[in-house]
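Just one protein chain is left out here, and the rest sit where they should.
Coming up: subunit A.
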Amino acid sequence: MEIIQIVSLGIVTSLLVLVVKEQRPSFAFFLILLAGIFIFLTVIKHVSEILNLIQYLGARANINGMYIETILQIIGIAYLAEFGAHITRDAGLASVAAKIELAGKVLILVLAVPILTAVIETIIGFIPA
């Protein structure tokens, strides 16, 4: 069972962090970062299966590939921004974490612009001029 391994990894990491935190806080942060990376890597493998399914369904429903691709990139950016923000918040830098989240939102907006224009144009098309 994957979840048992992940939970035990989390508990082991938290114990190790508590041990190492007094002498060397920097090593504790490395441990937190590595644990986050390992758990993320295992989750990413399962996420890629789900995303392949989404792409397959999109192709079957002959939706324009560009939309699906943009959505996947938006999910990727959200994942990464959230990961970076939480790691920096763990290190104690709440302001930097907020900046990372802001950057993530802005980048997602930038990616969503073509989709928004397409939606608005179709809506305008419905309105009888």
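The working rule: a residue touches a chain if its C-beta (ideal position, glycine included) is under 8 Å from a C-beta of that chain, and two chains touch if they have at least 3 such contacts; residues count from 1.
What we mean here is this: contacts and distances are computed from a predicted model.
Enquirer: Pick, from "Biotin-dependent carboxyltransferase family protein", "Stage III sporulation protein AC", "Chemotaxis protein CheW" or "Formate dehydrogenase subunit beta", the protein name that UniProt gives for the chain of this complex that is not shown.
Expert: Result for the unshown chain: "Stage III sporulation protein AC".
Enquirer: May I ask which residue of A:Ser26, A:Asn62 or A:Thr122 touches the chain that does not appear here?
Expert: A:Ser26
Enquirer: Among A:Ile37, A:Ala59, A:Ala94 or A:Ala118, choose the residue that contacts the chain missing from this document, as touch is defined above.
Expert: Of the listed residues, the one touching the omitted chain is A:Ile37.
Enquirer: Across the whole complex, list the residues on subunit A that are touched by the chain not included here.
Expert: 2, 5-6, 8-9, 12-13, 16, 19-20, 23-24, 26-28, 30-31, 33-35, 37-38, 40-42, 44, 47-48, 51, 69, 72-73, 75-76, 79-80
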